[in-house]
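All protein chains but one are shown at their positions in the complex.
When the chains are written out, they are named A, B and C in that same order, and each has its own residue count from 1.
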Amino acid sequence: MRIGILTAGGDCPGLNAVIRSIVHRGIAEHNDEIIGFEDGFKGLLEGRYRPLDLNSVSGILARGGTILGSARLERARLREAADNAGQLCATYAIDALIPIGGEGTLTAARMLSDAGMPVVGVPKTIDNDISATDRTFGFDTAVTVATEAIDRLKTTAESHQRVMVVEVMGRHTGWIALESGMAGGAHGIVVPERPFDPADICAMVEERFARGKKFAVVCAAEGAHPAQGAMTYGHGEIDPYGHERFIGIGNRLAAELEKRLGKEARPVILGHVQRGGVPTAYDRVLATRFGWHAVEATHKGAFGHMTALRGTAIEMVALKDAISELKHVPPDRMDEAESVF
Amino acid sequence: MRIGILTAGGDCPGLNAVIRSIVHRGIAEHNDEIIGFEDGFKGLLEGRYRPLDLNSVSGILARGGTILGSARLERARLREAADNAGQLCATYAIDALIPIGGEGTLTAARMLSDAGMPVVGVPKTIDNDISATDRTFGFDTAVTVATEAIDRLKTTAESHQRVMVVEVMGRHTGWIALESGMAGGAHGIVVPERPFDPADICAMVEERFARGKKFAVVCAAEGAHPAQGAMTYGHGEIDPYGHERFIGIGNRLAAELEKRLGKEARPVILGHVQRGGVPTAYDRVLATRFGWHAVEATHKGAFGHMTALRGTAIEMVALKDAISELKHVPPDRMDEAESVF
Amino acid sequence: MRIGILTAGGDCPGLNAVIRSIVHRGIAEHNDEIIGFEDGFKGLLEGRYRPLDLNSVSGILARGGTILGSARLERARLREAADNAGQLCATYAIDALIPIGGEGTLTAARMLSDAGMPVVGVPKTIDNDISATDRTFGFDTAVTVATEAIDRLKTTAESHQRVMVVEVMGRHTGWIALESGMAGGAHGIVVPERPFDPADICAMVEERFARGKKFAVVCAAEGAHPAQGAMTYGHGEIDPYGHERFIGIGNRLAAELEKRLGKEARPVILGHVQRGGVPTAYDRVLATRFGWHAVEATHKGAFGHMTALRGTAIEMVALKDAISELKHVPPDRMDEAESVF
Partner (left out) sequence: MRIGILTAGGDCPGLNAVIRSIVHRGIAEHNDEIIGFEDGFKGLLEGRYRPLDLNSVSGILARGGTILGSARLERARLREAADNAGQLCATYAIDALIPIGGEGTLTAARMLSDAGMPVVGVPKTIDNDISATDRTFGFDTAVTVATEAIDRLKTTAESHQRVMVVEVMGRHTGWIALESGMAGGAHGIVVPERPFDPADICAMVEERFARGKKFAVVCAAEGAHPAQGAMTYGHGEIDPYGHERFIGIGNRLAAELEKRLGKEARPVILGHVQRGGVPTAYDRVLATRFGWHAVEATHKGAFGHMTALRGTAIEMVALKDAISELKHVPPDRMDEAESVF
């Protein structure tokens, strides 16, 4: 077979491991030809691609980013791709397309699949919010980076008797905050799924100081928000440049806590370090397995499906079932976390 | 309730996270009293224990080892414990015992349970070979340490055009070798489940050198062994001190490859670094969840069971079902790994 | 002898290693008694201290923060301490005081020394800006944390064809920016010692994009500032809360570059993670040696001096010479860095 692959959407540690796995499995087992489109669906539309052989994926397993590049594409142009699905396959003489990406990419994949293109998807998101799979690669790396940061912040918070607010990624779901907060032993975790009351955090801090633990670390998903009316301070402002990105929940919550508690509180915004660099062993294994099974799926004709982790097995899930709704942090996972603060 | 806990068997990153989680959940939610027996079942028999409160588990989440100590106990003395199960509970006034350990410990736990003691087990092994649970804590840390070593060895192997044989833990199962070999991009993986032929490894190395990749890394589980008669060299010797531990598969395989290939081959035996030190974020989360659910199980009276990861959920599994047989690396997982060499 | 020690000023990885070293050397070699004052000079004035024996420093070598706590003290109260120097020594029956701290602490140490107290200082700053010593402990850890962040940011910058601005610590000197920028392979470094022109950075970015390297990373010391009039945008604002800390050079420079270049630019503010957590091997060795030599100095009566690294040797330097001026990044070090962008 001749298989095209592309990576689309945000950067995610493990993308290169998927690419390498597809190339190795395809060539070694099936004598496939693999071509890689550049910059996501853009390359597909604009005819930018290159052949991928064993040498072209040598040494990329542990490298962050994606050797194929990534870019976002407007919906209209995706529509255009879907309308010409058959033509595109013919042009590139590909028997299958494997797009690797997050929700937007998988939605586009489904659109192409519905239009008749033989598509097998590979899900990708550091946010871990795709409901059809137990985990996505990239997530473990993001959690690891955030946990290491919390580990470091605890000693400095303790020496200075401070409250530290660590803002981690997660606009719509709180998975990174939940797991890094739990792993780092944060004393409070706030997530988009459960609007918080700053008064509860203050109570926790006061209780800690009262029993001699004169510091606290709060882990906040960037999409976390207070219950309506709960935050008396720092609500609604934008930054001096008019950019919303300069002023997130980390800064606002630190200011709020400092004001309410009369103790030093400092924000740390981890930002992009969570999505770059060397993937963890866990993510490399998961990504490699996803790539392997995507190749097998194309040879079995399981089009319109994507790879998914279910327990210890990799299964194929219909794209239409996979992307219907975000996987949110369920209440019982928050309960678990909160009782070990 | 008054709950006793103990850690038994080999060291494993995440043990302290379980202890901390039990103490936090028990005290915060249920107002339990927690006592910790020292040095595993020995402390239970010898009356060595201490109360555990929030302060006594402060700062241990990310620390390797176990604050309670661990020791192995002869079967006869375990028998003695089982025969006096009721008496022991009365003596310490405990309503439940939570032993945290590997196969031996869980077998002992079952023996105590059968003898009438209210027991909830928590499985622990860096080897990941307990069949009732998708994963055990400690495993991810071991794989991470081994993967980092393979990452480092690849550059030195390449600069010197050498074959490196990395021996990792795994006497009976090859999980650590499988996942660290896959994550590190080893070019060969040998495990106890599949007797290997050195000729196959030599063929792989020759093929690599032929296409200009003048180095190779082989990842070997310590329990891996050649197919009968396949290893012409280095079979059956013991070391000058009569200790078997000084001469494992790593040394033997490196010698064999060097002789067959006429190329430099070097063994690296990772040893105990795989089981010590700071647990990964993944292991801290899993260990914390296990502790949490073990406490809940004691309050629900789910005795004779142990915690297990199934997909993303923590479930309770009957001890008698949990320890019947080792979880071996299945053939399809080896197939996955081998096609990305 | 009976020796008092205290840690003052900002948190710094390696403080505990100094404390441990003093206790070990003092007790093992000289049969000294060591007491530790809590929260810096505050503990000295308020009589809060505890005896330190081998057990009390067990396991702290690799731990961030300081087991003695730290706090800043107003100058007036330091004056008070100096005025009562003799009385304080008598009260605690100490033959020597070893304060461990940065510029402020060493200035206070000198004040006490001038007032007749037998003082031996140990310099401490992650900023590496004390001129009398080649290096200070804590600096290598800060550089390592910042370098790891830059490593991660490069892959995400490359995948998204972005400019990333990493703001690292260094209000008055640019050592952390210089060395982490150099180690991480940043494409621009701005430091307080050399006012920069954003036009130069833009030219560098344009040149990179022109030759196909469609990303760039700029490392900025928090105290870096543009040459007068060079920054057309983002000058002089304060944040919506009136706090200066929410809006540093990282945010301002990213906004400026984005506007000038018409390319995505993102700021990452590393913040407090640089000063917490496990010290590097280098810092542990240096801190241990400083502690060792501080004890020797008290026994040799080398009061009014502090420890300093000179080449490979630890030497004693008069406090009055040590703290006269900050050690700035010299022009030739910046030249070195700039030619490998």
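As a convention for this text, a contact is a pair of C-beta atoms (placed from the backbone, for glycine too) under 8 Å apart; a residue touches a chain by one contact, two chains touch by 3 or more.
Here the structure is a predicted model, which is why all the values come from computation and not from measurement.
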{"item": "Displayed partners of the chain not shown (whole complex)", "value": "B, C"}
{"item": "Sole contact to the chain not displayed, among C:144, C:159 or C:274", "value": "C:144"}
{"item": "Touching residue (missing chain; options B:84, B:107 or B:156)", "value": "B:156"}
{"item": "Contact residue for the chain not shown (choose from B:26, B:43, B:64 or B:304)", "value": "B:64"}
{"item": "Candidates C:42, C:284 or C:305 - the one touching the absent chain", "value": "C:284"}
{"item": "Absent-chain contact - pick from C:114, C:134 or C:197", "value": "C:134"}
{"item": "Absent-chain interface as seen on chain C, which is shown", "value": "20-21, 24-25, 28-29, 54-55, 58, 61-62, 134-135, 140, 143-144, 146-147, 151, 179-180, 182-185, 211, 213, 280-282, 284-285, 288-289, 291-292, 310-312, 336, 339-341"}
{"item": "Residues of chain B (touch criterion as defined above) contacting the omitted chain", "value": "10-11, 15, 63-66, 69-70, 145, 148-149, 151-161, 164, 234, 237-241, 243, 246-247, 251, 255, 266-269, 271-273, 275-278"}
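In this text, only the chains that are shown with their structure count from here on.
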{"item": "Rotation, 0 to 180 degrees and nearest 5, that superposes chain A on copy chain B via CA atoms", "value": "180"}
{"item": "Junction residues of chain C, two or more chains touched", "value": "none"}
